[in-house]
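One structure is given below, represented as structure tokens, and several questions about it will come after.
As you look at this complex, bear in mind that one protein chain is not there, while each of the others sits in place.
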Amino acid sequence: MSLVKVDDLRVAFGATPVVRGVSFEIGAGECLALVGESGSGKSVTARTLVGLTGEGAQVSAAGLAFDGQDLTRLRERGWRRLRGARIGFVLQDALVSLDPLRKVGKEIEEVLTAHTALSGSERKARVTELLAAAGVPEPGLRAGQLPHELSGGLRQRALIATALAADPELVIADEPTTALDVTIQAQVLDLLAGIKAQGRSLLVISHDLAVVARLADRVAVMKDGVIVEQGPTGRVLGQPAHHYTRRLLRAIPAEHTKGTRLSETGPRPVPAAPRRAAGDVVVRAEGVGKSFGGRPAVQDVSFTLRAAETLGIVGESGSGKTTTARIALGLTAADTGTVEVHGRPWTRKDRALRRDVQIVYQDPLAAFDPRYTVAKVLAEALAVAGVPRGRRRERAVELLELVGLGAEHLARRPLRLSGGQRQRVAIARALAPEPSVIVCDEPVSALDVSVQAQVLDLLEDVQRETGVAYLFISHDLGVVHHLCDRVLVMKDGRVVEEGPVGTVFREPAHPYTKELVAAVPRLAAA
Amino acid sequence: MTTLRFIGWRLLAGAGVLWGAATLTFLVVHFTPGDPAEAVVGGEGAAPTPEVLAQVRAEYGLDLPWYQQYAAHLWRIVRGDFGTSYRLHTPVTQAIGEQAAATVELALAGAATGLTLAVAVALATARRRRWLRGLASAAELVAASTPTFWLGIVLLTVFSFGLRLFPATGGQGPASLVLPALCLALPIAGVLGHVLRESLEEVLDEPFIVSARARGLGDAAVRVRHALRHAMTPLVTMTGYWVGALLGGAVVTETLFTRQGIGRLLVSAVNAKDLPVVLGVVLLSALVYVVVNLVVDLLYLAIDPRLKEAA
Partner (left out) sequence: MKRAGVYAAAAVLAVLVLAALAPELFTAQDPLAVDSGGTLRPPSAGHPLGTDENGRDVLARIVHGTRTSLLLGFGAVAVALVFGGLLGLAAGLGNRLVEGVVMRLSDVGMAFPELLLALVVITVAGGGTSNAVLAIGVAGIPNYARLVRAQTLAIRRSGYVEAAHALGLSAPRVILRHVLPNAVKPVLVLATVGVGTALVAGSALSFLGLGTPPPEPEWGSMLSTARNFISRAWWYGVFPGAAITLTVISVTVVGRALRLRSEGRAW
């Protein structure tokens, strides 16, 4: 018999339907993954299972049952007997999902106080046990610490311990690994697999098919509030029946997608003559170092970047990727070493040089003046580039067309554009001064996988057409493998390995690179 | 260690502010038109002889160069000597000291009432039904927009002269404290309630609150145990507002209810151009601000231990 049974679940906020008839079951000891992009309704569905859909939500269902109990008739008191006790809930990002002002031990104890008759000292002992079981070393010490005193991985483990405290039959994990570095993500996935091995049922919500592949027995793919396809993991990922699933799978950048298109847009015809000859060195960094307040952020970093080439920089948070990028851009001055653009060293005043190196940020919205329309954003960039006033509009439209937008977007404000469109405008702006290098700082990290696919394809098109070089910063090895020619692997401010992307990822030499590559979740493992 | 260093820095900053305040009072005295010596003797009407004026100038050091006067001014303040009232002819510290108890009583009663009201209303209405929130929001707006002096007049009209529940003037036991304290408290409750409710509604949307609910916690426990502590921080940082609202409110309230207190002392001093008393009260308020600020900073560290590292 199924532990969870959902039949034709519908959720609307006001007049906006978010979930439009979703049905699924989760058997005892089974793991179901709900996969979808933002706005697909997957998180709302998960929250509805614990009665926390949110304020102003109208929920209806032909059937909504947990262990035979009808949830549609449940009042608040009844929900509270389920929450924590029989259904554990792990929200994404423990940094914000654990009360930052309470010790993690207290958070776990809270569940025990609510759902068990244990005495104070028994609860304390149980907290330590639970933390130890979640793989937290020195659990006694950690229980007395605040969330910010724990590393990201330990924090996520502690959060999972709160969900397991009252020994629930079902654990719901909403994007449990999204904010984590790839090596820690792998550890947390192992922990979740362990929970399943204990015989508990698991509902995992994720935007990442690869994460789900190694955990789930069955996968349900959601789009616009509907499950478009569900079935055994191997079948859905191996022989997807629905075209959306196929599109989603094909959009995931990885080793094997190199040189192919990720989105459904066709490649543009390559112009007869690329603007710059491939092979010329455009940026050369030599022994670059930078400290902030005495703490070295980057040490002895050297690289060369050639025209029409993409150089990736990968590393986990705090590895010095972004500082390296800012130094290459001339926005941060290096303490030691030199950066040359076209053989000329960076100086603050050299604005001609500045125009030659442009940037695309992770969060495009923050990078636009909120008062400006797209036309004004581009006109400003073109003015700096010395394009005469009368030609700017025409050039702006050309740029927009180059990034797959059109003149109809000129009058819009970035706030009114979608995330993918904003990033296209950011790329158009970066192209306006006809630079030889664009620094891309996590340009697709905030985007859904299908939009990411379009932007990555666009970057390739633009490079082919203009011969621009990219310095591409990313934490996502798949993206880097797909797009980059060569890669630098950074750890603790140093370059630990460098080389052609295929060689580095296929035959990593440095132990850290090996660890990084091994941790990447792969669809092939399914 | 970091906490100690933090306190050390804060003390230094507080001392700097007080030094600035003392300097400001010196500048005010120095640049006020008119002869301070005449003011000491008793204003323009007193018509003192040039000899008397010269004697007063020598006695008060008014004939010395400005930097010596400045040094003497600072030294007197450090020793707790705020000068002599032109009007009362008693030391300013004595004049203030005699009135302090009544004002402290009023301010504490007002602050406690205001805070209690604000917390109660905010906890009860944040993220509740629309009409309830609208009602609370409207009440806060009206309370925060009502000037203390008019509120006092309305309270007197209704409760003293209409219903004859409370006395109209102060200093006659606990019953006479009710209306002034309420008069002081309501605008404060309006402002604090608004801030607290907005902050509470923001906190109640945080993922850790959803997490706590998902653990099976009841609504009251979520609000009191998790949300309130987070929501309180903006209140704590509004030191300037607190001190200003209580002292400024005391000036008006004491005048309106003819209560004893520093506020009334101040108003009569301003009317009589009794500069030493005015500046004495101002210096005292700066001292109160600095001390309260220091306490608040420590309180803040206690509420949010994450700041220890930041400090």
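First chain written, first letter: the chains are A and B, and each begins at residue 1.
Just so we're on the same page, a contact is a pair of C-beta atoms (placed from the backbone, for glycine too) under 8 Å apart; a residue touches a chain by one contact, two chains touch by 3 or more.
The structure displayed is predicted, hence computed values, not measured ones.
Engineer: Check each of A:D7, A:E286, A:D300 or A:E380 against the chain that is not shown and name the one that touches it.
Structural biologist: A:E380
Engineer: Touch as defined at the start, partner being the missing chain; which of B:A37, B:L88, B:L106 or B:L266 qualifies?
Structural biologist: Final answer for the missing-chain contact: B:L266.
Engineer: Touch as defined at the start, partner being the missing chain; which of B:V17, B:A100 or B:L307 qualifies?
Structural biologist: Result: among the candidates, B:V17 touches the missing chain.
Engineer: Tell me where the left-out chain touches subunit A, residue by residue.
Structural biologist: 329, 331, 351, 354-355, 357-359, 361, 363, 366-371, 380-381, 384, 415, 429, 432-433
Engineer: Contact with the hidden chain only, please: which subunit B residues?
Structural biologist: Residues of subunit B in touch with the missing chain: 13, 16-18, 20-21, 24, 28, 31-33, 134, 137, 141-142, 144-154, 156-157, 160-161, 168, 240, 243-245, 247-248, 251-252, 255-256, 266-267, 269-271, 273, 275, 278-279, 281-282, 285-286, 289-290.
FYI, only the chains that are shown with their structure count from here on.
Engineer: Starting from the mean Cα coordinates of subunit A and subunit B, work out the distance between those two points in Å.
Structural biologist: 49
Engineer: Considering only the defined contacts, which subunit A positions touch subunit B in the complex?
Structural biologist: By the definition above, subunit A touches subunit B via 47, 50, 52, 55, 76, 80-85, 87-89, 91-93, 96-102, 107, 110-111, 114-115, 146, 148, 159, 162-163, 165-166.
Engineer: In the complex of these two chains, what residues of subunit B are touching subunit A?
Structural biologist: Result: residues 127, 206-208, 210-219, 225-226, 229-230, 303-306 of subunit B touch subunit A.
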